[in-house]
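Just one protein chain is left out here, and the rest sit where they should.
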Amino acid sequence: MPDHDLSGSSRAITAVYIQGPVTLAPLDPAWIQTPETVITLSRRIHETGAKMVDMGNENRRIKVKVVHNGTDIFFFYQWDESTPNVTVNDYSLFADAFAMEIPLITEVSPIWMGAKDKPVNIIYWRADLARPENIVGGGIGTTQISSDTESQNIRHYQNWANGVWTVIITRPMTTASHNQVSFVRSATYRLALANWKGGSDAERGGNKIISDWLYLFIK
Amino acid sequence: MNNVFLTPLSANHTESINRSYLYKLLSFGFRYPTSETFKTFQNGEFFVRLWDTISLLPHVKFMKTEQAEQGKNVQNDLGKSTYEDFVVKLIQTFDIGIPEPPCPPYEGFYRSKSRTAVMLEVTEFYRHFGLAMSKRDGKRELPDHLCVELEFLHFLAFKESQTRIDKDSKSLEGYLLAQKDFLNRHPAQWVPKFCDSLCNRVDIPFYNLLARVTAMFITHELELITSHIKPFLKKNEGP
Amino acid sequence: MMENKSIENDLSDKNTLTLDLLEHVTEPIGKYPYRGWETAYREQWKYDYTGRTTHSVNCAGSCTWKVYVKNNIAFKEEQYADYPDINPILPTYNPRGCQKGANYKEYVYGPQRLKYPLMRVGARGEGKWKRISWEEAMRHIANKIVNTIATHGPDTITFYSANPAKFAITYAGGLRLANLIGGVVCSYYDWVSDLPPGEPMTWGVQTDSCEAADWFHSKYIIVWGSNLLETRIPDAHFLTETRMRGTKIVAIFPEYNPTSIHADIFIPVKPGTDSALALGMANFIINKGLYDEAYIKQYTDMPMLIRMDNGKFLRESDMTSNSSQEKFYLWDQNTGKPVLAPGAQGFLGSQDWTLNLDSIKPALEGIFTVHTNTGPVKVTPVFSLLKQKVAAYDLVTVSGITGVEDCLIARIAREFASTKPARIIGGAGTNHYYHNDLTNRSHILLAALTGNVGIPGGGFDHYVGQEKIWCKEGTFDLAYPLGSTKQRFQPTTLWTFIHSHIMSDVDNLWPHPMIDYIRESVHNGWMPLFPEGTLDSGKSPKILFVWGSNFLNQAKGFESILANLWPKLDLVVDIDYRMNTTGLYADIILPAASMFEKWDISTTDLHSYVSPFTPIIEPQMESKTDWQIWQTLARALQETKFSYHDTLPDGTPVYRDFSTLVNDFTAQGTLTSDKAAGQFILDNSVGTRGMTMDGINEKPRRFVATGKEFTSDIKDGIAYYGLQRMYELKQPLSTLTGRQQFYIDHPWFLEFGEELPAYKPPVQEDKYPLRWITPHSRWSIHSTWRDAKYQLRLQRGQPVVYLNPSEATARNLIDNDALEIYNNYGKILAHLCISPRIPPGMALMYHGWEYYSFRKGGFQSPTTIRIKPTQLVGGYGQLKFKANYWGPTGNQKDTRVEVRKYKSG
C-alpha cells in the first residue's frame, strides 16, 4: 500500500470552525462559506467477501464539507445517484448507503475495518434507517453497532433531489463513550469513506467502493 | 449536574394535565354512547370541552380550525339524526359487517402480524404499570381497543403531570419514554390507517371528525414527547 | 361496546384520573423508569397457564387440545396428545388434531366474532343491525313465542342444530327448552345426507362404524367413497400404518384424490355407478361360490322363504289364522318342512328371540310348496331371488356402466372374498347421491356374503357426520325433561321441501308424482310434517331457531329457501360465535361462547374416548354459553306467566305452564351451571358411569359400556367394532326378520323393484354436460375455517372449481380463469384449476364456501332437494321415523352443470 503523501490536495479535508449554532439544513449559512473537497472513491471491493480488491475503473465522486462549532461537528456529503433506493421491503431490494471510518484509539488502523488492536469507529448511514449507526470494527466481519446508549447521539439530514443524495451527519465533538472517537481542535485524523449503490446493483456488506485514507484536520 | 435544562416544571404541569384530559375526552368519544352521552354530542357540550382543551395545547392549537370547517356540518348532521339511527350506523361501521365490520376499532385488525401478538404486546405495557383490563360490572373489552389505548395514554400523561408537580425527574423520564415507546409501537402504527378507512368509507361526520382529531393529536404528541425527552439524552452525555 | 357513566361525573373534573376500562391490580407499581418491559415481551414461549379444550366441529374428529394462555390471551394451541393406548399392539391415537384446529384462535379473536346481541334494522341480508341488551332480546323473543303459540300453535316454532356428539350440553340446551314449550326439533343427520339409509334398512341401526384403530386389524380394505386421508386427518395414519403390515388398500373413487395416492390399487369408477360395480362383484362371488354359506344362513335373511305369488315374506299369519305377522319361515332340509325362523321380531321377549338355529338346516335355494290358509303357494328362499337379480349384473355389462375393466372387477371380487378380515369403508362420496340407499345395501351385501360383518377388522363402515352419541342416555334425559315421547320431531328434508315450495324434478322416475307419495306418507303417520295440517291448510312455520350450525349456507335448494321459506318466518334467531350466512339473513343474533370459553362434552365414532371443553378463558365481550342463553330465554318466558293446553300428534294432552319454566329448565336449580349439566350427562349415561367433568379434564377416559342402541359391547383392550352382539351372542338385530335384512317386502319397494339391492343410474334431470361434485375438503369443516385467512393463504385464496385438461381445452379455458358455473337452479362465479386428477365430465368444487365468498350465488345454488319415495316409508319393522335414524336424505351429487368463461358486466 503506497505511503500516503500529505501534499495530495484532494486527500486533505479541513473542518472549519464556525461561531454559534449550526442547523442540519443544507441551506444553513455555515455550508455556503465552507469550501468543499471532492473525494474520489475508486477502490472496488468484490461481492464474495471483502478478500479481493481490484482497481476497477469506476470512480465515484463525493463532495465533502466539514464544519464544527466547538461542541458539535457536522459532515456534509453529496454524491450523484441516478435513482434513489430507500426501501428494503423485498428480497432483492437494497438501500443506498454511505460510511465514514476513523481509527478509534490508534493514529492509523488497517482500512479494512481496522484490526483487533487497532479498532476503527464507523458512522454508517443507510437510506432506510431511522438514524445513522455508531459502529466499532476490529477487522473484517466484526463490525458491531456500539451497545452503549451514549454513543447513539448521531443525528442526520438526508434528501435525494434531481440525481443527488445530500446527507448531513452531526454528533458532539467529544463523547464519554469509549466506542466513539472524540475530536480535538488542531488535530488531524485519518478518515476513509465508503459508498454502496442499492437497488439492482445490490451493493452491501463487503461489496462496496471505498476511498483511500484521507486526512481530516480540525481547525 | 443541575437540572436547569428542564423548562420550569410548573408550566409543563398544566400542559400534561390538558393532554391527559384530551386523551380521556377522545377515549370517551369513541365509547358506545348511551342516550345521555349522545345528547352531549348533539347539544355540543362534548365539542365545547374538546375545542377548549385543544386551544390550551400549543402543539395542537391549529386543530381549532377543524372546528370551524367541520364542526358545523357535524353539529347539524347530529341534529338531524335520532339516537337510534346514530347507533345503527355506528354498529354497521365498527361492529358488524359481512363477514367483518368495515372499520373495527381494534389495533389487531390493522397490523399484518397476528392479533394475539398485538394483544400480548399491549397487555405487557399495561402489566408493567400494574394495570389490567377491567372486569368491573360486566365489562369485558379486549386490550387492543382504541378506547383502551387512549385511556392508557390518559394514565401516562396524568402520571407525567404528577411527577412534574413532585419535581421527580427520574420518574418523569420513565413516563416520557413510556409514552414515546407506546405511541411509536402502537397507536402511531394503526390509528392513521383506521382514520383513513373510516373517513373514505363511512359517512358519520361525528366519528370522521373525531378520528381525524385523534390521528392528528397522536402524530403531534409523538413530536412533543420526543422533544421533551431530548434534554434527558443531553443530560446523560455531560463530560 | 361498553356502557359507561354519563358525561357529568366522568369528565367534569380535569384534575382527576378516572379509569374505566383499565384498573389497578394488587401487584405494586414497579420502579421506574420502565426500561425493563422489552425483555419480557421477547420471551415468546412464556405462558401463564394452559387449559384443555376439544374442538367441537362437525368433523367427527373430537380432538383434545392444550391451549396456552398469557395475560388472559389464548395465543397458542398444541394437540394434548394424552389419549391412553387401547393395547400395545395397536398404534396410538396421539397426536390427534389437524391444521384447522391448530389455528382456532383466529376465530376466537377474529373480526367475524360476534360481540353482543343484535337486532336487524335493514332488510334481511342487508346487514344493518342495532345493538340490544340481553333482556331486550329475550323479552322480544319470548313475546314472539307466546303470541305465535297463541295464534298459530306450538308446532310452528322450529329448532335446528347439529349435533349432540360434538357439543352435548350446547345441543341439549335448545332441545330442553323445545321439549318444555312444545316446539318442533329438526333432524340433521338425514338432512345433510350423512345418514346411510342402507344401515337402518339392513341392520335396523342408525350407523355403527368401528373406531379408527380397528382398521389396523383388516387384511383387505376397499376405501369406497370416503376420502379418509383428506377428511379424517386425525385418523389417516391408521390406514397408512395398516398398509405397512401388508394390508391391501383398494381406492375406488371417480377422481384420483389424496386417499388414492397411498393405495395399492386406484380404480376410477364413473360417478354414481358404485352399486352396479358392487352388484357385479356380488354376481361373481355368488356364481363362483365364494360366499360364506354357513354365515349367510346364520346371520342374514338369505334362507327366509318368499311367496312367489306376491313376492311377500311367507308369514305365520299366512299359515295359521290370527297369528303373528312378524314371524317368518325357513325351509328345513332335515325335516323337509317350512319352520319358523327363530329371532324374528315376533319372538321379541320369548326365549326364541335368538339367531340360534339349533337343529334347523335351512335351504338357500329350491322352490317349495307350502299349504297356506288360502291354499298351496310356491315359495323360494331370498338367496335364489338374489341370484336371479344379480345375474343381470354380469361383468361385461357392469364394465360398460362403470368404466372398470371386467377382469379387474373379477380380481377385486376374488381378493375381497378370499382375504379375511376384509372391509369396505364408505362415506359422503357414495352417500350424497339420490340412490344412496341402494349403494349402502349393495356394499353391506358384499360384506355379509363374505362373512365379514361382526368380526374385528371386517364389515362395512361409514364415516361422514358425527352422529354417534356415546353418552346417549344422559344427553337425551337432559334434552327431553318430559321424555322424548312427548317431543315433536321433524325430518328436515321433508319440512324444507314443502315449505320452500320446491318443484320436484324426479317425478318421471316414479309411477306417481312425489307430492302423492308425500301426502300418503304423512297421512299414514309414516313421516311427521309440522305444523300439523300443512298439506291441506297451507299452514307454515313462524319461528326458526338455529344454533351451533350454519343451516342456510349448507341448505340444498338455497335459492328457493330464501325466496319462499324465509318470507313465511316471522322470526329467525341465530346463535353462534361467528358471523356467517345464516346470521346475515337472521332477525336476531345472539353471541355464543367459543370452544375456549365453556364446559361441554365431545365424542365421535372415530374413537372411543370422551374429553371435555373447559372455560380456559371467559366468554369474550358479552357472549354467553348456549346453556346460559337458553336458560335466560326460559326466564323471559317465565315472566310472561303464559300457559296453554297442548295436544301432541298422538293425542296425549300436555299442560304447559311457563310460570315454573326456569325451575323446570334447571331441575329446581340443580342444573343451572354448564358443568352441572355436563355432570348430569356423565352420571346418566351407561358409557360414562362414575366419571366426573374434572376427571375427564385431567385425562380423556375410554367408555366403560355401551347402550342397547349400539350393536356391540365395548371391551377393555379391544378396539370397538360393530355387530358383535349379533355375531358372538347370536342376539337378533332390531330388523323385522331379526337378521341382516336385504329383502324389504314393503309394497312400495316391491313396486319400484327395490325389494333387493339394485343399480339405478344417477338422476339425469339437469340437461348439462358436467357432473357437479362438492366433496368435503381438508381446508374446512363445512363453512367453519372456509373464510379463515391462515387457511386460505395455503390454497388459491378464493373459491376454485377443478376441471380435467380436456374439458378446459374444449371450452378454451386456461388455468386460473374466472368462470361462471350454472344450471337452471342457480349460478356461481369461481376460478379454474386444471388438473389431470379429475376425470373428464366432472366439475369439482370443495364444499362449504360461505354465500358471501362468491361474486354471485352460493356453492349450493345449483342444487335442489330430491326426495326418494322409499325413504318416506314407515310402519314396517325397522323402517319407522325416529329423528336422525330414518327419513328422506338431502342429497346433491346428481346435480349437473355447465361452465363458461365469466365476462364481467
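General remarks:
Letters A, B and C mark the chains as written, and numbering starts fresh at 1 in each.
The criterion applied here is as follows: a contact is a pair of C-beta atoms (placed from the backbone, for glycine too) under 8 Å apart; a residue touches a chain by one contact, two chains touch by 3 or more.
Criterion: contacts and distances are computed from a predicted model.
Missing chain, UniProt protein name, picked from "Stage V sporulation protein AD", "Branched-chain amino acid ABC transporter permease", "NADH-quinone oxidoreductase subunit M" or "Respiratory nitrate reductase subunit beta": "Respiratory nitrate reductase subunit beta". When the full complex is examined, the chain removed from view is found to touch A, B, C.
Between the chain not shown and the residues C:136, C:230 or C:639, the one that touches is C:230.
The residue from C:486, C:519, C:855 or C:880 that touches the chain not shown here is C:855. Here the missing chain is touched by one residue of C:787, C:820 or C:894, and it is C:787.
Note that of C:73, C:90 or C:222, the residue touching the chain absent from this view is C:90. Residue-level contact of chain C with the missing chain is found at 44-45, 76-79, 81, 85, 88-92, 94-100, 102-103, 105, 122-123, 125-128, 219, 229-230, 233-234, 236-237, 240-241, 243-247, 251, 256-258, 260-266, 268, 403, 405, 407-408, 778, 787, 789-790, 792-798, 804-805, 815-816, 818, 831, 833-840, 850, 852-856. Considering the complete assembly, chain A touches the hidden chain via residues 47-50, 88-93, 128, 140-141, 143-144, 202, 204-206.
For chain B, the residues touching the absent chain in the complete assembly are 92-93, 97-103, 109, 111-114, 117, 197, 201-202.
Here is the rule we use: only the chains that are shown with their structure count from here on.
Separation between the centroids of chain B and chain C, computed from CA atoms only, is 51 Å. One simple way to say how far apart two chains are is to compare their mean CA positions; for chain A and chain C this gives 72 Å. The geometric centre of chain A is 41 Å away from that of chain B, both derived from CA atoms. Residues 17-18, 20-21, 24-25, 27-28, 31-32, 34, 36-37, 40, 45-46, 49, 84, 87-88, 91-92, 94-101, 104, 108-109, 115-117, 119-121, 123-136, 138-143, 145, 147-148, 151-152, 154-155, 158, 170-171, 173-175, 177-178, 181 of chain B touch chain C in their complex.
Within the complex, the chain C residues that touch chain B are 1-4, 6-7, 10-11, 14-15, 17-25, 27-30, 32-37, 40-41, 70-76, 105, 109-112, 115, 118, 121, 127-131, 578-580, 584, 618-622, 787, 850, 852.
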